[in-house]
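Have a look at the structure below before the remarks.
Note that this is a trimmed complex: some chains were dropped, and none of the rest were shifted.
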Amino acid sequence: MTHTIREKRKLLARVRRIRGQVEAIERALESESGCERVMQLIAAVRGATAGLMAEVVEEHVRTHLVDVAKHPGALNGEATDQLLDVVRTYLK
Amino acid sequence: MTHTIREKRKLLARVRRIRGQVEAIERALESESGCERVMQLIAAVRGATAGLMAEVVEEHVRTHLVDVAKHPGALNGEATDQLLDVVRTYLK
């Protein structure tokens, strides 16, 4: 995935945030936090992971389904937006 | 969605099967079936609905993201397969 520097930074920031959230689960288990707290922390990781996937899928769709250099204008913008709406709904 | 006759028939068959599954939930509730049975029937509807969505998304991606008549060969087959793999994983 040859990201632009900007996209790569944004994705890496998301992944690092998820790593921090996973470490929080670890600490919660070690400190004998209640189940409720642990379940909330796991749900947070799940949500953040879904958000990361949605972002990578969007980038994949917008940059790899069609080689824009060879086929400029071939990707239908409206159909793409409709697809990504569905993806985001299911990734929530 | 201007389906070919064949695609449309396949999708309609899926939808009718789902309707039958929903009616089975209705009958189960009316006949005071156990919660377990009702929960299994609801899970079946969920699975069948996800399968239907995966099929419609696939058709949408393969036929609407790129106007094949205007841009033949523009849709990258490998990237499309990778996308649909992810979609199916999340729609299970």
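Each chain carries a letter (A and B) given by its place in the written order, and its residues are counted from 1.
Please note the rule applied: contacts are C-beta pairs under 8 Å (C-beta built on N, C-alpha and C of every residue); 3 or more make two chains touch, one makes a residue touch a chain.
Fair warning: this is a prediction, and the values are worked out from it, not measured in the lab.
Of the identical chains making up the complex, 2 are displayed, while the complete assembly in this file numbers 4 copies.
In the analysis below, only the chains that are shown with their structure count from here on.
Work out the mean CA point of subunit A and of subunit B, and you get 23 Å between them. Here subunit B touches subunit A in the complex through residues 53, 57, 60-61, 64-67, 70-71, 73-76, 79-80, 82-83, 86-87, 90-91, going by the rule given at the top.
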